[in-house]
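Data first, discussion second: the structure below is written as structure tokens.
A single protein chain has been omitted from the complex, and every remaining protein chain is retained in its original position.
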Amino acid sequence: MIRVRHLSHSFGRYWALKNITFSLEKGDFLFLTGASGAGKTTLMRILHGSIPLQRGISQIAGFDLGTITPGKLHQLRRQVAIVFQDFRILSERTVWDNVALPLVVKGMVKTQVQKRVRAVLRGLRLDKKSWCLCREISGGEQQRVAVARAVVVNPKVLLADEPTGNLDRNLAMQLMDVFRQFHVHGTTIVFATHNEDLIKSQHNAKILSLKEGAVVDANWPLEESEA
Amino acid sequence: MIRVRHLSHSFGRYWALKNITFSLEKGDFLFLTGASGAGKTTLMRILHGSIPLQRGISQIAGFDLGTITPGKLHQLRRQVAIVFQDFRILSERTVWDNVALPLVVKGMVKTQVQKRVRAVLRGLRLDKKSWCLCREISGGEQQRVAVARAVVVNPKVLLADEPTGNLDRNLAMQLMDVFRQFHVHGTTIVFATHNEDLIKSQHNAKILSLKEGAVVDANWPLEESEA
Amino acid sequence: MMMLGHLLYLGLVNLGRNKWAQVFTIGAVVFVSFLAGLFLLLLYNINLAVTSTQDKFQYQVYWEKGLPEQDVAGQWEEIRSWDIVSLKTFTPEQALQVLVDSMAGDFDPGHLSRSNPLPPTALVEISLGVGDPDQLAKDTLYRLEELPGVERVSYNPLQMDMARTWMSITSRIFWPLIGFMFVITCLVVANTLKLNQINRREEVEILSLVGASSWYIQFPLLITGALQGLLGGLLSILLLKGLQVMIKDLLFFPPLWIRIEFLPPLYTVSLLSALTGVGILSSFLARSKD
Partner (left out) sequence: MMMLGHLLYLGLVNLGRNKWAQVFTIGAVVFVSFLAGLFLLLLYNINLAVTSTQDKFQYQVYWEKGLPEQDVAGQWEEIRSWDIVSLKTFTPEQALQVLVDSMAGDFDPGHLSRSNPLPPTALVEISLGVGDPDQLAKDTLYRLEELPGVERVSYNPLQMDMARTWMSITSRIFWPLIGFMFVITCLVVANTLKLNQINRREEVEILSLVGASSWYIQFPLLITGALQGLLGGLLSILLLKGLQVMIKDLLFFPPLWIRIEFLPPLYTVSLLSALTGVGILSSFLARSKD
């Protein structure tokens, strides 16, 4: 599902990622950890196609990020959803509109959209805030809107960048439950976090630790068995 | 230093704060806790004058928020600094420029500005990123810029809204150290957070818990002794 | 298909954002195209006035003195049968009368009429409206000169030059003017769309991040541009019509007797479609990065 080999990335002369290699199968759950500035967000953005690939190989959900054309990028993004660390929601639209956006953009019929959005909002305890503008809700509520927008498309791969930073422990656990549901149904999940409690709460998860752009620790063999 | 009595606040028909009363003396350290949507941010914004006071009394650093004129607001804001949950930094400016902004706006002389900014950036481990644009730094780095901009003015009151949400444990502790330094020098600090480890790490701190806009718990007597 | 409708709707919704900016823009488009329309109206009317007088051409025909009146009258009849606009004839007596009338009061023509020194004359006016005006003017000149008894035919070559000069001035002013109008409208519309786009920059980025195709993102902008151009154009034409009704009779007095006419439908329709086109064009302009 995800295959990254010898991936490096530099911003100017600063190497944010250095020779990263790992692979995930369909249905894997990966925790990405590392101090602030380690390169977690950069890696996620490369996998989502919002930063062009510079060096190495990166494949995700059947798309090769080295050869993908700008015209095909939106197809990738309908399979690979992302929760941004800074949310990236439309502050002048309602919670509902924000969550419905990826479906509307695909041209999904209205009744479908409503059904899906309603279910997701309920799962994230946002149903009471459906008709609030996103600039008028609290930080934690915004964060959950960002999560809802990502999971609503039923993605093959879910990239979540620090999705619990503004949530209290209860909500963080509830959010983990939502993720686990998708995980159970076969979604591959990459979860960047500083929260060690969360990592401990999830069994059989893979863990990848970055430090200054390089992999320093992993709890499974990174190199594929060259069969 | 801060005196809040019977403060209530509604957004439309939704009561975000209900009859809050508490007082802080110069040099107090207050942790503000509560689930997502409890009203922490709303309370901070009222104290900072970015939401007008609706009901009750609110005084801070010698200013009365019920009677303050828009023309005097900037004077209050030179005494009361805030770290926003969503950072509110200028993404197209450098880290240095962002941190220097409150000083430049006051008309402080350049050499002074340089000295202060340099010291603060070093304290928050941002000295290597001084000349990066703020949209080009990681989430945790942005959060520290927001903190740096607040503490650089040497405020009488420091309002910090979830300033560690994007930081790993080490950095969170370092940030607490910075806050403690100010605290020691007499700054009154209000710190909203979900992180219980942080709360435990600080002795003799006051703690105020909100739930759905009302005070549900506090570790010191809220009502002033009516002397 | 449903998608297209949805995108059209999005373009319309765009107009509702940044309300002030939209008002400013459509206002600016209105005023610019109004100004241009005013210029057009001016040119069009001067043109009407010029062509209604200047495409006629006059000859002064002098017959030999002492020719029998019947001969001359016969030729006048002949000329009258030609394809001419008007013919004014003067017997020597009439000519003298005109002369005397134009002089000071009590001038007695008595002794002059006895030995009238003036020849019979005629003022022939033809229209140059059809065919090659030069050729037509020359042909008529020959025909007049070849009439038996005609001594001399005079005409004012300047008259044609004037008309030509006017035409050349108009055509020199006209196209640059239209060009200007386009450039300004383009700039103004592009400016708002740019603003709209900057304002939507975050939205556009987010749309792209959640999987919208670039077509989905760009098409509404195009519609917005077209609508701005169209709306601005319509308003300015209404304004212009109002003005024309108001000033219709401004020049309707001697010796001008000019009634200010409104632009013909062809003009207004092309103005409108041009503005719409400009609006679309500027939606592309607005895409340029800054």
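Order as written gives the chain letters A, B and C; numbering starts at 1 within each chain.
Everything that follows uses one rule, which is that a residue touches a chain if its C-beta (ideal position, glycine included) is under 8 Å from a C-beta of that chain, and two chains touch if they have at least 3 such contacts.
Keep in mind the model is a prediction, meaning the values are calculated, not measured.
Taking the complete complex into account, the chain left out of view touches B, C. Of the candidate positions C:Ala73, C:Leu123 or C:Val183, contact with the unshown chain belongs to C:Val183.
Contact with the omitted chain, checked across C:Leu118, C:Val204 or C:Leu235, is made by C:Leu118. Contact with the chain that does not appear here is found for just one residue of B:His6, B:Lys26, B:Lys106 or B:Lys200, B:Lys106.
From the options C:Ala21, C:Leu67 or C:Val204, the residue with contact to the unseen chain in the full assembly is C:Ala21. In the full complex, subunit B touches the omitted chain through residues 48, 50, 70-71, 73-75, 77-78, 81-82, 84, 88-90, 101-102, 105-107, 149, 153. Within the complete assembly, residues 18-21, 24-25, 27-28, 31-32, 34-36, 39, 62, 99, 103-105, 107-109, 111-112, 115, 117-119, 121, 151-152, 158, 161, 165, 169, 172, 180, 183-184, 187-188, 190-192, 194-195, 198-199, 250-251, 253-255, 288-290 of subunit C touch the chain that is not shown.
Keep in mind that, in the parts below, only the chains that are shown with their structure count from here on.
Distance from per-chain Cα centroids to the pooled protein Cα centroid is smallest for A.
When each chain is reduced to the average of its Cα atoms, C sits farthest from subunit B.
Between the Cα centres of subunit A and subunit C there is a gap of 65 Å. We define each chain's centre as the mean of its Cα atoms; on that basis subunit A and subunit B are separated by 30 Å.
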